[in-house]
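A protein chain is absent from this complex, but the other protein chains hold their places.
So, subunit A:
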Amino acid sequence: MTPEINLTRDPAHLRHGSSIGQPLTRTDGVLKVTGKARYAADNHPPGMLYAVIATSCIARGRVKSLDVAAAKRHPGVVDVMTPAHKPELAEDPDAKGNPFAFRMELLQSDEVRYANQAIAVVIAETLEAATEGAALLSPRYQVEIARVGLDAGEPYAPPVVGIGNPAEVVHGEIDAGFAAASKLTDATYETPAQYHNAMEPHAIVAVWDGDKLFLDTPSQGMAIAQGRIGGLLGIPPGNIHINSPFLGGGFGSKGLVSGPQMLGIMAARLVGRPVNLVLRRSQMYGPVGHRASTRQRLRLGADDAGVLTVIDHHARITTSSFDDFYEPAADASHTLYASPAIRTAHEAVRVDTGTPLFMRAPGEATGSIALESAIDEMAFACGIDPLDFRLRNYAEVEPTTGKPFSSKALRQCYARGAERFGWARRPLAPRQMRDENGFLVGWGMGTATFPALMFQGNARAVIRADGSGVMESGAHDMGQGAWTALTQISADALGLDLGEITFRSGTSDLPDAGIAGGSAHTATVGAAIHNAGAAVIARLAELATPDERSPLFGAGNAGVVARQGRLHRRDDETRSESYAEILARAGLAEIDASGTGAADPAAQSHYAMHAHGAVFAEVKVDPELGQIRATRLVGAFAAGRIINPRLVQSQLFGGMIWGLSFALHEEAVMDHRSGRILNANLAEYHVPVNADVPPMDVITVDEHDPHVNALGIKGVGEIGITGSAGAVANAVWHATGIRVRRFPIRIEELVTGLS
């Protein structure tokens, strides 16, 4: 069925979509499979030098000395940037202009605040010389004892969590909720520090031309980066041109420009030549953000009917010693389950790490695995099937605000996911199932949710004399498929076939598309494109309808419909005129118009807006070795309008794999003596490999949402993690009867209990 875009705010321009909803392959597919997609570090401007960062091997203290002379003696080394020898900055990198201008280490002092912090930059003619030069610096340190882990210091109440959320939220009477309960559970869960580990290390190729700056660097938010870089350097943001057509993954770590990227720019300034700076993998464990570790206590109460009377979710989280980002872990309990009393609270501890940041589903992911585990524990305490328990506590309105949901097809997600998985055959008690090889088999589930956010973004639409169209928006494709999905939306917005439009994106000279984050990019930029398209079509109509020579003359009141390069009278579709004819008569080479996409405050104040889903997992556990294998994952998601089912399935698969990884694989292990990360590499920091990933099944449940935005898009980038992590953890319990509350679940925690 061809979806229809309804221009709800301008019914004169009702148009019929033809590209949205199609499972097209990626428009950048050929470039990516042939090696022609040019990522930041693939650029080699003439005269380019290589910069390599020397990083601290202590987590706290001072750099006492660097053997700069030894580095400079090395053949090919051009210069060494140190606190004593660097370009001046216009702004203190420790100044806090706004909450999201995170402090960065730009060699402003000899202080070391975490392991892997930059302490110098060696610039050389070749990568080999720069690498060797960095090793020759042989730093000596004054070492202080590092503060490591969730008990490193006195906890305090953070001013806010996440993006300006209150640190504590109380809904209803907590004491009354506990008093009304006949069953109580009280469990504490721990989640580790995790690192984004995009496959592409942060990279920058910086070229100065006077006070103009040209950058090839991956960015999830080019305009924000321009502002930050311009502020630090004292040049107008408009002087900075960022080229970021492809990101080799972001996951939040490329949302804001990082210290190492700034160092590359400074190095280019220092030597007066183009500079390439690429982080080594180990150097990504520090200055480019991570997911903070958490310890979450969940106390739940339920009555005899298995109905929740209270949810009390308390989270302790870590942040850095020098800046503030607070993972909003407990906020996951605001929206999912109905309860007359809900309290969420956060406390923070400062540790000697780089500052944590947004990492795919920040707060939702950490909170979800704890909440979904706790719900599973309570369901079992009540003797109720976990799906049945969730249905008994289904939130008909958003629990903490009382707002109706703009749409919520979670019941259908539960039903269809459970049916596909075969959930009805699940025994209530754990350790009841074995496979033909004697492995313990367990089934678990979790509910997925993620807010349907909108940021602000702009687009510019052009119709050219030959009737073809151009859509421009400086959007960011980090793999989610922005090139493709936004091209599809552009085609429909212009009333043209895909082959007749050009979609331009990925550079900072195009209209500001905001940030690719919060699963909001397609919705935000999609809305901007939709509005830009409507505006340019309106301009075409203004040319044609007052003109007696046009078949559309006099259609002003009835309106026109744009379809396949023609405007049709809405009251008589046989009367139409092509874009080219309209422009030719007007003697115009092209016409353009702009559009903005942003949240509708009125709709947001009336409705709670979230995507939902249900994930079902099967694991098998070796009863002797404790080895865990996920063997099946089924996810059913309702996330509003789906622009491209093929890419959406891939996004949801990817998210579910992150959930599986959260439950079973990834963890940064800290050395409590040194404050260093013991496994800052891809062999020992486990991200799932192909063999870890079971056959997966994704169902998308139709959901029409007239409130979230003009296109009804909710976003799918992050929801896949939520629910999945808990589902896998609950399946491990169901297989073994052993409840592991520290993630990832390790063999050693099962093997003693199994024997």
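The criterion applied here is as follows: a residue touches a chain if its C-beta (ideal position, glycine included) is under 8 Å from a C-beta of that chain, and two chains touch if they have at least 3 such contacts; residues count from 1.
The rule is short, and it goes like this: contacts and distances are computed from a predicted model.
Novice: For the chain that is missing from this picture, which UniProt protein name fits: "(2Fe-2S)-binding protein", "NADH-quinone oxidoreductase subunit D", "Sugar ABC transporter permease" or "Glycine cleavage system H protein"?
Specialist: "(2Fe-2S)-binding protein"
Novice: Given that one chain is not shown, which residue among A:Val77, A:Val122, A:Ile229 or A:Leu247 touches it?
Specialist: Result: among the candidates, A:Leu247 touches the missing chain.
Novice: Can you say which of A:Ile591, A:Leu647 or A:Val732 touches the chain missing from this structure?
Specialist: Of the candidates A:Ile591, A:Leu647 or A:Val732, A:Leu647 is in touch with the missing chain.
Novice: Which of these, A:Gly133, A:Pro386 or A:Gly479, touches the one chain of the complex that we don't see?
Specialist: Here the residue in touch with the unshown chain is A:Gly479.
Novice: Touching the left-out chain: which of A:Ala70, A:Ile163, A:Val307 or A:Val687?
Specialist: From the options A:Ala70, A:Ile163, A:Val307 or A:Val687, the contact with the absent chain belongs to A:Val687.
Novice: Take the complete complex as the reference. Which residues in subunit A touch the chain that isn't displayed?
Specialist: Contacting residues on subunit A, toward the hidden partner: 25-26, 28-39, 41-42, 44, 126-129, 132, 197-201, 246-251, 278, 280-281, 478-481, 646-647, 649-651, 653-658, 681-683, 687-693, 695-696.
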